[in-house]
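The structure is given below, and queries will be raised subsequently.
All protein chains but one are shown at their positions in the complex.
Chain IDs A and B follow the sequence of writing; residue 1 opens each chain.
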Amino acid sequence: MADHDARPGNTDAGNKKADSTGWADHPVFVRGFLWTLYISCALAAGAGFIWQKKKPHFELEAFPVFFAIYGFVMFALIVLVGQHLRKLVGRSEDYYRERE
Amino acid sequence: MSVNSLLAFLDNPGIILTLGAFLTVLAPVALRRPIMLGVVAFSAFRLWGMEIGDSLAFTLFDLEIMPVQYDVLSRLFLVVFHIAAGLNVIYSWMVKDRSECFAALAYPAAAMGGVLAGDWITLFIWWELAALTSVFLVWAPQTRESYLSGLRYMSIQIASGVILLGGIVLVFREQDSLAIGTLSLRDGGGNFNIAALMLFIALGIKSAFPMLHNWVQDAYPKATIGGTIILSVFTTKLAVYMFARVFVGTPELIWIGAIMTIFPIFFALIENDLRKVLTYSINNQVGFMIVGIGFGTAASVNGAVGYAFGNIIFESLLFMSVGAAMYRTGTSKATELGGLYRTMPITLFFCLIGALSISAFPGFAGFVTKGLILDGAAEAHNLIIWLILLFASAGVLEHAGIKIPYFTFFAHDSGKRPKEAPLPMLIAMGIAAFLSVVIGLYPQPLFALLPHQAHIVDYNPFTAYHFVEQLQLLLFAVLAFALLIKFKLYPPEVPSTNLDVDWFYRIPGRAVLFAIIGFVVAAWRVVWGGLQKLVGSIVERTHRTHGPEGALARSWPVGFMALWTAVVLGAALIVLFLNQ
Partner (left out) sequence: MDFFAQLPALPVVVPFVAAPMALLMPPGRIPWLWAVLVSWVSFGLSLLLLEQVWVNGPVTYAMGGWAAPLGIIYYIDLANALVLSLVTGIAAVVFPYAYNSVRDEINHGQTPGFYTALLLCLAGLIGVTMTGDAFNVFVFLEVSSLATYTLVAMGAGRDRRALTAAFNYLVMGTIGATFFVIGIGLLYQATGTLNMLDLHERLAGQDNRLVKAAFAFIITGLGLKLAMLPLHLWLPPAYTYAPSAITAFLAATATKVAVYIMLRFLFTVFGFDFPFLKVALDFFLVLGIAGMFIASLAAVFQDDVKMLLAYSSVAQIGYMLLGISLGTVDGVAASLIHVVNHAFIKAALFMAVGIVVLRLGSHQLRAFQGLATRMPWTSWGIVVAGLSLVGVPATVGFVSKFALLSAVFAKGGTMEIIAGFLILASSLLAVIYMMRVIKVMLQPVPTDGPFAGPVAAPPLTMRLMLWIMVGVNIYFGLQAQPVIAIAQKAAATLLGVDSGEAF
């Protein structure tokens, strides 16, 4: 389907490198994206001190940056812990094909 | 049945779409898709004409049968099912395969018929039809893998139907009525009510409860590109709808739902096939809805079914964007994709909208209703459930919000430079993306469809606090992702098969089954062979002295059958004489 498009990328490293500088791989974009993220995070954390829930159900909710910490920690936890599941259940791609 | 009442019977989405499916099959190939679109539009038009409270009932051998019962809850599901069916028709515009076209209407028809059902028998019919029509989508690629998977899928679906029927008969005996109403899982003494429990399990299989979930991952990714998208919508959401009808406020659902939101996160993390990642995402998303139904308050039920509405649209959108990449590259594996943003920017754009919606970023569809489910946990002061749901929200962001767009369009450059998705796919994705944004910014039309209007009129999702908490959660999770990538802690994708519950029936279960068959065959041969030799030698001896040549071989089986008769007679006599 996309053969004529894909061919330059497949041939040799030089071509691929020249080709791979799409806008998203451009260092300016990457840096810009990261800084936007950092600033947004800082703003969101700061905003937590300004807008508080009127009647929190849990004490945790009253803590201004609870959601920020919880989000960050849990995400990291999922990725760092979750990947070890692979050792338990990961098999070769043809696992079932060989057995059925 | 007069002509008028026949027309009334035919005039509902379930029947219209079913008839339309047959029409599609008969139509010339070039007209198939236009006719399908026309049928969905016509059905939607007839739905528009229906009034809340419309129903159709007749008596069939003393039983009150109610093929149509239209209320606010069914309206919401019918509307979104029509949207999904229409989007799928457009998305797969190039596919003219007869059985796929048929299933693309007949299967949604079955789901909608089930939504409209006012009695259990009608539901059972559509329930089984949904199973039987959808299996053709799994079989559509015509490979051995999809064939085996389809068989497993069908067995599980039919098993659910069979359990449903058992529950129906029991409920009918208890209540002497077939009308679908709320049931409680336990009786006054806290013991399980068997009838309700059977229905609960039947619905549980269809909504993919933990441990009963794996048919989703097994079958859905093996269907065709369009088939997977259609499958992803209906079966599980029909089950959610039935839970909302029958088991609303059942506390067991809270915990089951909470577990459903967690465990798929880990499987999705390590899964390489992005379509399979999205099937895990279905489980996770349905988990949120199940929790909401389990709390059973006006707010949480509104949240659950409202979330189902949005979810059908943005989950489809994600499936569509991965499907578009697959259509152009021939694969949906993360290890073989990546870097597609260069040549498929429009698909990327739509995919990002889907990702933002499913992650519940403010301004997108997931945001406006997810809060209601979390509030349900908060109002019940159930801290653990609340924390689990927050945790699961971070998990959604991981596998659906980030993994899907990141590994498809960014990540390492696969070197593939496919063309932009074809126009029909772009149109379907565009509409879905548009709806996701509209619902996110202007949710009032969706709110107007929700079942508990008294509650929703004063609900405003756009409060500063709600914004802040959601943004904190999501932005810091994205930050964690960025840092993990930056410090190369994010695990790379590897091609693999990850074992799940299906392993139990695909490997040891299969082995046990074959072992039993082998054992029975072997035992049979021993017993049978022994008898054969015994009778054979007697017959042969007699034959040698008395009989003519030749007839021996033929008389053998007769000999054994006669022997069996003697055995049965002997057994009967012994039993009778001993029974004193």
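Please note the rule applied: a residue touches a chain if its C-beta (ideal position, glycine included) is under 8 Å from a C-beta of that chain, and two chains touch if they have at least 3 such contacts.
Here the structure is a predicted model, which is why all the values come from computation and not from measurement.
Participant: The chain left out touches which of the shown chains?
Facilitator: B
Participant: Can you say which of B:37, B:159, B:427 or B:531 touches the chain missing from this structure?
Facilitator: Considering all chains, including the one not shown, the answer is B:159.
Participant: Of B:148, B:170 or B:484, which sits in contact with the chain we cannot see?
Facilitator: Checking the options B:148, B:170 or B:484, the one contacting the hidden chain is B:170.
Participant: Among B:448, B:494, B:526 or B:569, choose the residue that contacts the chain missing from this document, as touch is defined above.
Facilitator: B:569
Participant: For subunit B, which residues touch the unseen chain?
Facilitator: Touching the chain left out of view, subunit B contributes residues 60-62, 99, 121, 124-125, 128, 139, 154-155, 158-159, 162-163, 165-166, 169-170, 172-173, 554, 557-558, 560-562, 564-565, 567-569, 572-573, 575-577, 579.
Convention: only the chains that are shown with their structure count from here on.
Participant: Let me have the rounded angstrom distance from the C-alpha centre of subunit A over to the C-alpha centre of subunit B, please.
Facilitator: About 28 Å separates the centre of subunit A from that of subunit B.
Participant: Given the complex with subunit B, which residues does subunit A contribute to the contact?
Facilitator: Those residues of subunit A that touch subunit B are 1-2, 5-6, 8-10, 16, 19-20, 22-25, 34, 37-38, 40-41, 44-45, 47-48, 51-54, 57-58, 60-61, 65-76, 78-80, 82-83, 85-86, 89-97, 99-100.
Participant: Under the stated contact criterion, what part of subunit B meets subunit A in this complex?
Facilitator: Against subunit A, subunit B makes touches at 145, 148, 265-267, 269-270, 327-330, 339, 341-343, 378-379, 381, 383, 386-387, 390-391, 394-395, 397-398, 410, 413-419, 464-465, 467-482, 484, 489-491, 494-500, 506-507, 510.
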